[in-house]
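One chain of protein is taken out of this complex; the other chains stay put.
For chain A:
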């Protein structure tokens, strides 16, 4: 088991004036035994970061330490880690047994021990019956398990996963995700998992690294990431449906009008003229306008999902999504009253996107 420490890690592609910085000054520590996800959209530098930890890509600046030992100048096989690739990267010319045992053979582990570990890994992942098959004769799920078994058989200090579930269909993905969580609980090895799927990151991880455009946006527990997003990017990226993020202008002390509409919200403790206000759709509610009440907006789209319905409201100058439980009787064009009573208010700096609190708001 091992902890991983990134200290000011940078990655540039190209040289001189043509150099493009793909990863900016990453500094954080992944604790021993933690399952940490690197989450972000395509091109945010999460796979590059994983490759730098693995040693598949050189770092341009900073240091990477595993178990307190600097590893960024070591070859990948000297870092004692296993890597599960997005496309599984199974050797097509070897059978499953040879695929799982290849890394052990290259490390000159004796034959009996190799066989014992191969069978043990295969048993854990329930692929003992396909040990003699070639990868092309396996289903996607089985290939995925072989890739995992290959990593397990090595018994490394660190497991690295590069979107290992993205090639599976939805049902198998959910099932494998649960199995992966069980496997981590069983092995307890430090794991770094790259994904662009927030659900995967939230369900699997002890902590999440959210990245955007090569920068660290937030490093925290799934609870923190969801309930206290550090930046507007994190707020918009995590949560389904997406958080409503709208410009809000102060209309009176502590009261803000959202998106230039008549819908106003009390924001205590923030003292800024303009803010970006975030409200989670599932924390807001909507009800038909009563006699003599002034409507906040009209229903524009209703999307029933079975257990909930997403209702998109037109507030006049902007759209606002509300998730309500079950099916709804609301129809397109209905005037409605929007309420953010009890919802957590997320305020962000309209210029930098950083989270505002009463202390730093001006």
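Note that contacts are C-beta pairs under 8 Å (C-beta built on N, C-alpha and C of every residue); 3 or more make two chains touch, one makes a residue touch a chain; residues count from 1.
Throughout what follows, contacts and distances are computed from a predicted model.
Chemist: UniProt names the one chain left off this complex as which of "D-alanyl carrier protein", "Chemotaxis protein CheW", "Inhibitor of KinA" or "ABC transporter permease subunit"?
Modeler: "ABC transporter permease subunit"
Chemist: One chain isn't shown here. Among A:33, A:76 or A:260, which residue touches it?
Modeler: A:76
Chemist: Which is it among A:6, A:22, A:54 or A:189 that touches the chain not included here?
Modeler: The single option touching the absent chain is A:54.
Chemist: For the chain left out of this view, which of A:16, A:92 or A:329 touches it?
Modeler: Going through A:16, A:92 or A:329 one by one, A:92 is the residue touching the chain not shown.
Chemist: Which residues does chain A use to touch the chain missing from this display?
Modeler: 54-56, 75-77, 81-83, 85-87, 89-93, 102-103, 106-107
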